[in-house]
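Taking it in order: structure first as C-alpha cells, then the write-up.
Excluded from the complex is one protein chain; the other protein chains are retained at their positions.
Which chain is which? They are A and B, in the order written, and residues in each are numbered from 1.
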Amino acid sequence: MNAAGTRSRAIAKLRTVMDPELPMLNIVELGLLREVEVEEDGLHITLTPTYSGCPAIETIVAETRRVLADLGPVSLRIAHAPPWTTDWITEDARRKLRAAGIAPPAGRVAQPEAVRCPRCDATASEQVSAFGSTACKSLWRCANCDEPFELLKLI
Amino acid sequence: MDAVESPERRAAFEARIAAGEVIEPKDWMPEGYRRQLLRMMSQHAHSEVVGMLPEGNWITRAPTLRRKIGLLAKVQDEAGHGLYLYCAAESLGVSRDEMLDALHDGAARYASIFNYPTLSWADIGAIGWLVDGAAVVNQTLLAKCSFGPYARAMLRICREENFHRRQGYEIVATLARGTAAQRAMVQDAVNRWWWPTLMMFGPPDAESANSEALMRWRVKRQSNDAQRQWFINLTVPQANAIGIELPDPELEFDAESGNWKSGAVDWDEFRRVLRGDGPCNHERMAARRRAHEEGRWVRQAAQAFEARRRTRAPREISTTPRREPAHV
Partner (left out) sequence: MSAGLLETVASQPAPAPAPEASGALETQRARFEWLLGLADDRLILGHRLSEWCGHAPILEEELALANIALDLIGQAQMLFELAAETEGAGRSADALAFLRDSRDFRNMLLVEQPNGDFAFTIVRQFLFDAWDLPQLEALCASRYKDLAGFAAKACKEARYHLRHSHGWLLRLGGGTQESNRRTQAALDELWRFTPELFLTPVLPSMSSTSDASEAHFQETVRAALSEADLTLPDAAPFPALRGRAGLHSEHLGHLLAEMQVLQRSYPGAKW
C-alpha cells in the first residue's frame, strides 16, 4: 500500500482510541493526535497529552500501539510542545460532549463565551467549583433547570 | 411544589413511573419517593467522600510516579463525584450543609465497605478492581432509574468508575506477576476485600427493607442478589486470568444457570459493620468530623469575605474580580 493509504488507514484506526476519561471522544477529535507520518522505518506518531498529570496518557499510548499493531513498526513520541489547547477539539467533538451532558469549552481561547447548560441551553449558570473531578473540568450549576454539569475548561 | 398527597396525584405519579417516564426535581412526587431518593443520593455522596480516606492513605506511599499520579487522580475523581452528587441531591430541597450535618451526627450512612482498612499497596489495586467494579454494576443500573438527576449523575460518574476499575485491575495484575512477596501481598488483599465487596450489594433479597417500593418506583432496577450474581460472574474469569484465587472454597460454575455459585456471605459481619462496629468505623467518622471542625474557620472566613464583597464594605479595596469570569 502507498504512504497515503497507510496514513489514512492509521488515522481511521486511531479514531477508535477513546480518551478513558472522556470516553465519548477519540484522540483524533480531542486533538491529542498531532502527527502521523509514514517513513521507511514505519509509522511515526506524535501525541500531546492534555495536562502534565494526566493519568489517561498511559492507557492511550497502550491502546494506540494495540490498534496500530498490524500496520508494521510504530514509533511513538509524546510531545509537550506546543501545549495542548481546547481549541484543538473539533466541532463534532463539542457536539458529542454536549450530548453527553458535559459543556464543551466555552468558545476559543481567543474568544471566550458564556457557559451554556448542556441540558436546557440557558446561559444563567454559576460556578460551583473551579476544579472538577478531573483536572480538565470545572463544576457548574444551571440556574434555570438546577442541573449540575461539568465544563471542559478553556486552556 | 404542592406537597399535598391525594390518591389521584399518587395514582397519576405511579402511572408516569409505570409508563417509564423520567421524574424531574420540579415535578410532583410523593414524599416517600422524595425521601428515598434523598437518602440514596446523599448516602452515595457521603460514600464518595468517606471513600477518599482509605485510598488517600496510600497516596504518599505510592510506589512510582505513575502510580502516585493515578491514585491521586482517582481520589480526586471521587471528591468530584461527591460534589456532583451533593449538587444533584440539593435539587430535592435539602442543602449540602444539612446533608453533612446528618453524616457527622450519625443519622446518615455511607457505604460500609469504607470501614475496612487499607493495609498494603495491593489494597489500592483490590479496591479499584473489586469495589469500583461493584460500583460500576450498581451504577449502570441506577443510570436507568426514574429520577432524572440521579440517572444522569450515574451516567457521568460511571464513566470514571470504569476507568478506576481498569486501573485497579492493572495494579492487581502487575502484582500478580511480580515477586513472591508481591504475589503474597496481592492475594492477601483480595482475600480481605472479596467478601466485603459482595456485601456492598446489600442484604439478601428476602431481608432487604427498602427493596419493594424502590423496585416499583423504578429506582432500583434489579434486586440485590441479582446484582451480586452479575458482579460475581464478571469477576471470576478476571481473577482466573491473572492467577488470583478468590477466597471462597465453594465457588463453583453452575452450567445450568450459567452462574458462578458462591458460598454463604457472613451477614453477621455485615450487620456488625453497619451498626458501627467494623474495623474502621470509628476512625472514618472521627477523620470526617475533625476535617469539618478544623475547617470551620476557613468556611467562616470565605463567607465573611463573600458577604463583605457583596455589600462592598470599606475593607474591600480591590479591583480584582472575585467571581471567576464565565470563560474560566
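The rule is simple: contacts are C-beta pairs under 8 Å (C-beta built on N, C-alpha and C of every residue); 3 or more make two chains touch, one makes a residue touch a chain.
Predicted, not measured: the structure shown is a model, and the values here were computed from it.
The chain omitted from view is touched by exactly one of B:V4, B:A107, B:A264 or B:V298, namely B:V298. Of B:I17, B:A73, B:L214 or B:V273, it is B:A73 that touches the chain left out of the display. Contact between chain B and the absent chain runs through residues 49, 52-53, 56, 59-69, 72-73, 75-76, 79-80, 82-83, 86, 96, 121, 171, 174-175, 178-179, 181-182, 287, 290-291, 294-305, 308, 315-318, 320, 322, 328.
Those residues of chain A that touch the chain absent from the view are 39, 41, 44, 49, 51-54, 57-58, 61-62, 73, 75-84, 128-133, 135, 155.
Here, only the chains that are shown with their structure count from here on.
The distance from the centre of chain A to the centre of chain B, each centre being the mean of the chain's C-alpha atoms, comes to 27 Å. Residue ranges on chain B touching chain A, taken from their complex, read 25-26, 66, 69-70, 72-74, 76-81, 83-84, 87-88, 91, 149, 152-153, 155-156, 159-160, 162-163, 166-167, 323-328. On chain A, the positions that touch chain B within their shared complex are 20-23, 53, 55-56, 58-59, 100-102, 106-107, 112-115, 125, 127-130, 132-135, 137-139, 141, 146-148, 150, 153-154.
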